[in-house]
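All protein chains but one are shown at their positions in the complex.
Naming follows writing order (A and B), and every chain is counted from residue 1.
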Amino acid sequence: MEKLFSHPSSLRDVVTHYCPGCGHGIVHRLIAEVVDELEIREKVVAIAPVGCAVIAYDYWDFDCAEAAHGRAMAVATGIKRVRPETVVFTYQGDGDLAAIGTSETIHAANRGENITGIFVNNAVYGMTGGQMAPTTLIGQKTATTPHGREINLPGMHGYPLKISEMLAQLAAVRYVERVALFSPPEVNKAKKAIRLAFQNQIDNLGFSLIEVLSPCPTYWGMPPKKALDWTREVMAKEFTLGRIK
Amino acid sequence: MKEKKILITGNEAIGEGAIQAGCTFYAGYPITPQNELTAYMAKRMPQGKRIFIQAESEVAAINMVYGAATTGVRAMTSSSSPGVSLKQEGISYLAGAQLPAVIVNIMRGGPGLGNIAPSQSDYFQATKGGGHGDYRNIVLAPSSVQEAYDFMFLAFDLADKYRNPAVILGDGMLGQMMEPLIASHKSQVTSHKDKKKSWALTGCQGRKPNIIRSLLLGEGALEELNLTLQKKYQVIQKKEQLWEDLFLDDAGIILVAYGSMARIAKSIVRQLRKQRKKIGLIRPISLWPFPNKIFQGISAKLKKTKFLVIEMSYGQMVEDVRLAINGKFRVEFLGRAGGGIPAPQQIIRKINSMH
Partner (left out) sequence: MAKININRDKCKGCLICISFCPKGIIVLDENLNRKGIKPVKVKENEECLGCAMCAVMCPDCCIEVYK
């Protein structure tokens, strides 16, 4: 019998610290698979975020830098500009990329930096205990929106921020796609998108961003399968899947 | 080697010095009074495949420098006081990840938005760390356009040697003034052992992956990093103290000043010496490590010697002078900031009152 599926060689064979059913594990694997398939392991430099994925470098088997919270796109800019032969990607959560790092994200995209952004949107701050994220849905309860995210006073928390759509407006941005992980076909689509985002960089085509709707069973207070279903039934209604640019 | 004399501002001299020292990455954001440096880099860096980026903020600029530094190239940023406050996060990360980089602060008046007049009010910020955590920057204070140029070589060398951020602490006066400069085209002086920077992120071809990090969650791991840093700081304190001194042998009053302020102090010392007054000068060049050695070496025979620390601040370096002297001599202070500069007559009056 032939081995049809096992873990990619760019992913270390270790147990991650992620909660059961967390989407990070799938996204980590997809990136590692793409890195293996494109044979770029020895050229890759990853930027880990501040958030649950901060120690992603313990799981990937390639060069990796940590960045301050939100600054991954600026760090990636510095690396890619002086080492254009490397393949640089950031791995960021919603708080990192779309709240504290909004400025770095928009401006790296607007300059058309030839980098790849992997944006894991799980609508919540995971590492700090499930607070409201810029992508938290209206009505979603979090540690800091105990009555649910509300548009009006007294909460006045604002609307879920659609940063992918915002970035797609920018002339220098090459490619933006939103994908999800709720079924095997969706995971395969996610991988295809991630692969294209890396290929664009290899082909010097400029800035690509893949937003992945990813489950956080722990802070959504749901069993893992239900959390996956929630990304399909609720999240994907607010954050439309597919190619945005 | 042919040496050419040119007339240039301090800001531009810093830029040219950096380039000659092998700086290949610069990111900055406009702020007065260091704009000439950013403009100079915009013009000069792209000649020769160096990278210049006008960042969207000082925060982005320092993090771009952090990124470039992770790959092992010589990288720098520059700003002025309010902008350098914004960079403190990134500087702490550079220190924690042990990355070499050079940060130039052409100080202006504070606190807050302050004004654009020369000032020395960021001494604490530069020398005591500035951001969060137990760390130190190497801090060099040029007092002439020539030194502004020369110290860029030293700053990059020390940063590389110790894998530590190095700060050039100047002020608006130094940045804006024009002086003749002998721009000797010294090649990069790299005295450190790890010239290849084996820790750098370049893609893991032929080696195990490198990781640049400052997060250490394992039991005892962060304490271990801190102990490594402290050990490194002890070596720097022992080996890298720099200062200039004048007429200390018989001085009854020793002026202590750095940077632009030291030029005024020096001219006063020369003036009063002509009047046979027993006056001397210590000019700290490395503000961290602070040149404790010269203060501790002042002969006990000069028991009645007094010190006068002069700063364009309301008393920052004076604290380090007092620590170095440790009560052995009397230390007085004269300072003005927020646009005021201690004037020669004011200083002389103060000196006369100390006799």
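Convention: a residue touches a chain if its C-beta (ideal position, glycine included) is under 8 Å from a C-beta of that chain, and two chains touch if they have at least 3 such contacts.
Predicted model, so just to flag it, every value in this text is computed and none were measured.
Participant: For the unseen chain, which displayed partners does it touch in the full complex?
Facilitator: Touched by the chain not displayed, across the whole complex: A.
Participant: Consider the whole complex, including the chain that is not shown, and state which of A:I26, A:A48 or A:I210 touches that chain.
Facilitator: A:I26
Participant: Over the whole complex, note the residues of chain A touching the chain we left out.
Facilitator: Per the touch rule, chain A residues meeting the hidden chain are 1-7, 11, 13, 15-16, 18-26, 29, 181, 183-184, 187-188, 217, 223-225, 228.
Throughout what follows, only the chains that are shown with their structure count from here on.
Participant: Counting in whole Å, what is the centre-to-centre distance of chain A and chain B, each centre being its mean C-alpha position?
Facilitator: Centres of chain A and chain B (C-alpha means) sit 39 Å apart.
Participant: Considering only the defined contacts, which chain A positions touch chain B in the complex?
Facilitator: Chain A reaches chain B through residues 41-45, 47, 54-55, 57, 60-68, 71, 74-79, 81-83, 85-87, 103-104, 106-107.
Participant: Where on chain B does chain A make contact in their complex?
Facilitator: Where chain B meets chain A, its residues are 24-25, 27, 51, 53, 55-57, 59-61, 63-71, 73, 75, 89-90, 93, 97, 201-206, 209-215, 217.
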